[in-house]
Structure formats: C-alpha cells, structure tokens
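With one protein chain removed, the remaining protein chains of the complex are shown where they sit.
This part shows chain A:
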Amino acid sequence: MSLFKIIDISGTAMSAQTLRLNTTASNLANADSVSSSVNQTYRARHPVFATVLNEFNQGAATGGVQVLGVVESKAPLRQEYAPDHPMANEAGYIFHPNVNPIEEMANMISASRSYQNSVEVANTSKQLLLRTLQLGE
C-alpha cells in the first residue's frame, strides 16, 4: 500500500530537516565565538542531503531523504586586529568563525517550511488511510 510508504518518506524528510535546523542553530549560536588560532575557530557546518532510492520498490522510483554527512564550510575565516582582546594571539589578531548569519537565517526558514510541508503530507496520508479503513461502512 503506497500510502503507508508516504509516512516513511515524510518521516525521513522530517528527520533530515531537523538535522539541518540543528546545524543551523549550532552555527548561529557560535557566530561570535572568536578564538586566537585558525585551527581552534568554529567553522560553519552544513548537512549533505541525498535521495534513498529503493530499486526493488516494484518499479516505482520513489525514495526518502538521507543525510550523507555534515561538512564544514571551507569559506575563509575572518581575521581581526584587536590587540586589546583577551583572546588575541601574539601578533594581536583574533579569528571570527566563517558563519554568515543572513545565510543561516534563510536556511532556518527554508528548513522549517520544508518540515511543515512534510508534516502536512504525513497528516493528509493518515486521513486518507483512516477513510480507506472505513470503506463500505
């Protein structure tokens, strides 16, 4: 029954979007955590999505979403000359994370909208299934 599979598919989408929201929250929370060396500075994290293809799904090419992994952004860190800062290194520099708060906010809204979509899809399928169970009554 395809309607049962929809709930699985929407479930994978919801968990993927939750992870995306999670990384976004982590990025935003650490947007201002400066450090004194390049290696210790926080870098923005982003999940990588891919489709789970079910080849033996009787010819139907449908699949949910899986998260292949979380990658760190390769954007350059922002360097600032602040000799008075307690975290400044010998040369007087501090390093800011490569988090772009505007990008992250856009990401957050996109993730929450996609999550809402998936919830609605799962809900609709549930209602259709319940109606189907009442067939002929």
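Everything below uses one rule, namely that a contact is a pair of C-beta atoms (placed from the backbone, for glycine too) under 8 Å apart; a residue touches a chain by one contact, two chains touch by 3 or more; residues count from 1.
Everything that follows uses one rule, which is that contacts and distances are computed from a predicted model.
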Checklist entry - For the chain omitted from this view, which of "Flagellar basal body rod protein FlgB", "Extracellular solute-binding protein", "Pyruvate synthase" or "TIGR02677 family protein" is its UniProt protein name? => result "Flagellar basal body rod protein FlgB"
Checklist entry - Which chain A residues would touch the chain omitted from the figure, given the whole complex? => result 1-3, 5-6, 9-10, 12-13, 16-17, 20, 49-51, 56, 58-65, 110-111, 113-114, 117-118, 120-121, 124-125, 127-128, 131-132, 135-137
